[in-house]
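Note that this complex is displayed minus one protein chain, with the remaining chains in position.
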Amino acid sequence: MIYFILISLLLLLMIAASVYSIAQKDLLYATMATGIISLILSILYYLLQAPDVALTEAAIGVALTTIIFVITIRNTVRMEDETDKKEKFKSAVK
Amino acid sequence: MKKVLVILLLATMGYYIAGSYFDIGFGQPHFVQGVKPVKDIYLAKTVKPLTVSNAVTSIVVNFRGFDTLGEVTVLFLAVTVLGSLLYKKRHAVGERSVLFSASSIVTSGSKLLFPAIILLGAYVFIHGHLSPGGGFQGGVIIASGFLLMLLAYENYSVSHTALSVVESLAGITFAGVGLLGFMHGGTFLQNFLPVGVLNNLFSGGVIPIIYIAVGFKVGAELTGVIYTVLHEKGQSNG
Amino acid sequence: MVGTPVLFIAIPLMAAFLIPLLGMIWKELVRIVPGLVLTYLLILAINLLNHVLVHGPIVEVIAGWVPPIGINLVFNAFSGFLVTLMIFLGLLVWVYSYRFKRNVDYEPALKYFLMLMMLITGSVGIVLTGDIFNMFVFIEITSISAYGLTAFYKGRNSAEASFKYVMMGSIASTFLLLAIMIIYAQLGTLNMADIASKIHLMDPKLKIVSYIFFVVALGIEAEIFPLNGWAPDAYAEAPGPVGAAFAGIVVKAAVYAIIRYTYTIFDLSGSFSFLILIGMITLIIAETAAIRQEKLKRMLAYSSIGQMGLVLVAFGFGTKEGVFAALFLMLNHAIIKSLLFFSGSYLTYNSTEKKISEVNGMSKYLPITSLLFALGAFAIVGLPPFAGFWSKLAVLTAAADSNMILIMVLVLMVSVVELVYYLRVVNRVYFFKKEAAVKPQKPTFNGLIVMLVLGAIILLIGFYPDAVTGMLHKATNSLMDKGQYIQNVLSLK
Partner (left out) sequence: MDSTLFSYLDYAVYGTAVLVMLIGFYGAMVKKSLLKIVIGLSVIDSGLNLLIVAIGYYKGGTAPIFSQGFIDNFKTVSKMTDPVPQALVLTAIVIGFGVTAVALALVIRLYRHHGTLNIDEIKDLKW
């Protein structure tokens, strides 16, 4: 029973996190949501008796992918809707 | 308009993907009647003659070791491509994008944690054939140790030469062990060492050797990826 | 036995890992070693092909586990022919780039040659492997090198083209994995021959779904019509020799994969007419798009897509004549399109826009390059004394044999369209006055040698097609004989 509730909860959370990561305009939060997806995934892998995959997902998905995304956001723009940012760039180029 | 089309397309796709996998069924034997799946052979042969405890390791490194060689190459190529994409002339290199200025707690904490993380990574890939984990996981853990140091210390740098030497040597070890197997037994990546006793550290023939090489290689490659991206400074965030 | 197929993968990988170390000793080694490796592989491939044509296929087992347990490589007349062709073209691309990349710094040069070598290795792996998941890994190796090569120049648009390619490539690998897992979940095996021997047990609905997923995934790499959005941009933005490598090597590997799935693995009755349908649509759309292009390389790219459509149509006949025609087309397309890309990139060397109008009057300044471009253009359209004529003739004969008159008519009409847009360029090269702004660039010695070799091959095949037809017939037989393939792989002990 616990097992069943746990899995259902994790699955629901995962759907919510993926919707959030696509819908959120702030890319930093969206990236965090993908990190949460990976975290949930690694728990799910553990429950599905795949410890090797869980370890890999935890290390790659949660840590490395997220950090690379964050560095990229840091180097580019944070908001998906970037109107004011763009104006600044254009004036800087001119 | 475009959104409606996309949703329609996705609905069709989802119907077929989900329909197929529902047909396959979850958590029950799904192989067609009269088929002898290879996984039974894998599980049986993992214990004897390979004497490896972790079946995933035996598949990744031995039965399907060729895939792993290709996979390591993919990472190697990713580092190469990243370097080519973000290449700048010498004078521009050296600037680092700083995610945050680290406090003294973070810096001293990282210094304490760093050896422990490296040790954990090494443990994970040395025991890859006995317990969950292996070359990839251990390599990633080592890379995350370097990531911690890179984030904590603004001027922490990893020698690029050292990284590529480690990477190349590990890759050559992997391919070289494969070729040794070729010379010894006639097929690439064949085991040519005594297999030992199950659940001992020294068991499984060449499998631990290859997995340790993979661990070093993945660690060096991922550190290279992080290092390259971290040294990329955007134009406007100057 | 003169060698073994696993060396085609092991040697380049070993060299790729070694090259960064060698570069620390002497920088020139970075350029030389890939050429040495490719030369060795070419010798090996020719030796093995000779062996295979006489003694029958070689099946190489990896890690000492016989199929279906382990991964195996199959070197038969069909895959051997393609491997030899690919490595030969790869060697030519290397010779051509050797001087072409002279003015580039050490680091980019190292990366360029590494990526080029891995592009060839990945494609060779796709053709040789006998395991569907292993094929996925090789497809990823090929694609990642291709992404890097597309964005190699720091121009404004190259990163865009590459990003498009990455997006399509990721979607392709998603579909590929979905299809692989459906097959695994049903049959419990990943070995091609084993799957082929058990495919009749599979649920028909799942069989169709997985076949469609395979075709979608590989169609992205093979530039089939609705999925080829990345191709023209990638060809136009990549360095000149890389365009030749894409057209001659990567696309060939992807088409090989589709054909392997259709002919050997799946036993669907409708798949052949499906191939004809998508091939025909691709052919017509690509050729009509090519006539509207203003940039030379984009035009060549669309022409290349069209040729791939024709190859699929020929494979779709499902007869021996059809397969023979398709293989002949693949051979000719690889050689002629490489020549066109090589000479075309010198015709527009110094222009920024690479427009067709900028090749005006180049024949006075670059006589040999222009002549070779014209030769390639006439050959690919299928004018009589050149290589392309025989392959087009073979397609038409195969269509006539299968009573597909409509397809014959369409192929002829499309050839006329092809003739129009190639003649337009050749006309400009020879009979227009040069625009003052464009400075012609003399080809390097290496480039000239490569183009002359390709031109000579076109003339050789044109005047003496028997030089290759014998081998092509053997390759055809080895593809058509499904039972023999399964038996060769599964009878190993």
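By written order: A, B and C. Residues from 1 in each chain.
Note that in this section contacts are C-beta pairs under 8 Å (C-beta built on N, C-alpha and C of every residue); 3 or more make two chains touch, one makes a residue touch a chain.
Remember, it's a predicted structure, so these values are computed and weren't measured experimentally.
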| item | value |
| --- | --- |
| Which displayed chains the hidden chain touches across the whole complex | A, B, C |
| Per the touch definition above, residue among C:31, C:164 or C:392 touching the missing chain | C:164 |
| Contacts of subunit A with the absent chain, listed as residue ranges | 1, 4, 7-8, 11, 14-15, 18-19, 21-22, 27, 30-31, 34, 37-38, 41, 44-45, 48-53, 56-57, 60-61, 64-65, 68-69, 72-73, 75-77, 80, 82, 85-86, 89-90, 93 |
| Where the unshown chain meets subunit B, residue by residue | 2-3, 6-7, 10, 13-14, 17-18, 21-22, 24-30, 37-40, 42-44, 46-47, 53-56, 59-60, 64, 67-68, 71, 74-75, 77-78, 81-82, 85-86, 131-132, 136, 198-199, 218, 225, 228-229, 232, 234-236 |
| Residues of subunit C (touch criterion as defined above) contacting the omitted chain | 133, 137, 140, 143-144, 147-148, 151, 156-157, 159-164, 166-167, 169-171, 173-174, 177-178, 180-181, 184-185, 190, 229, 233 |
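Operating definition for what follows: only the chains that are shown with their structure count from here on.
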| item | value |
| --- | --- |
| Where subunit A and subunit C are represented by their mean Cα positions, the distance between them in whole Å | 37 |
| Between subunit B and subunit A, distance of the C-alpha-averaged centres to the nearest whole Å | 20 |
| Multi-partner residues of subunit A (at least 2 other chains) | none |
| Subunit B residues counted as touching two or more neighbouring chains | none |
| Complex interface listing, subunit C residues touching subunit B | 4, 6, 9-10, 13-14, 16-18, 20-21, 24, 60-65, 68-71, 105, 107-108, 111-112, 114-115, 118, 125, 133-134, 137-138, 140-141, 144-145, 147-148, 151-152, 159, 178, 182, 185-191, 198, 201-203, 205-206, 209-210 |
| For the subunit B and subunit C complex, residues of the former touching the latter | 16-17, 19-21, 23-24, 30-39, 41-42, 45, 62-67, 69-71, 73-74, 76-78, 80-81, 83-85, 87, 89, 161, 164-165, 167-169, 171-172, 175-176, 178-179, 181-182, 185-191 |
| Complex contacts: residues of subunit B adjacent to subunit A | 54, 56-57, 97, 99, 124, 132-134, 136-137, 140-141, 143-144, 147, 222, 225-226, 229-230, 232-234, 236-237 |
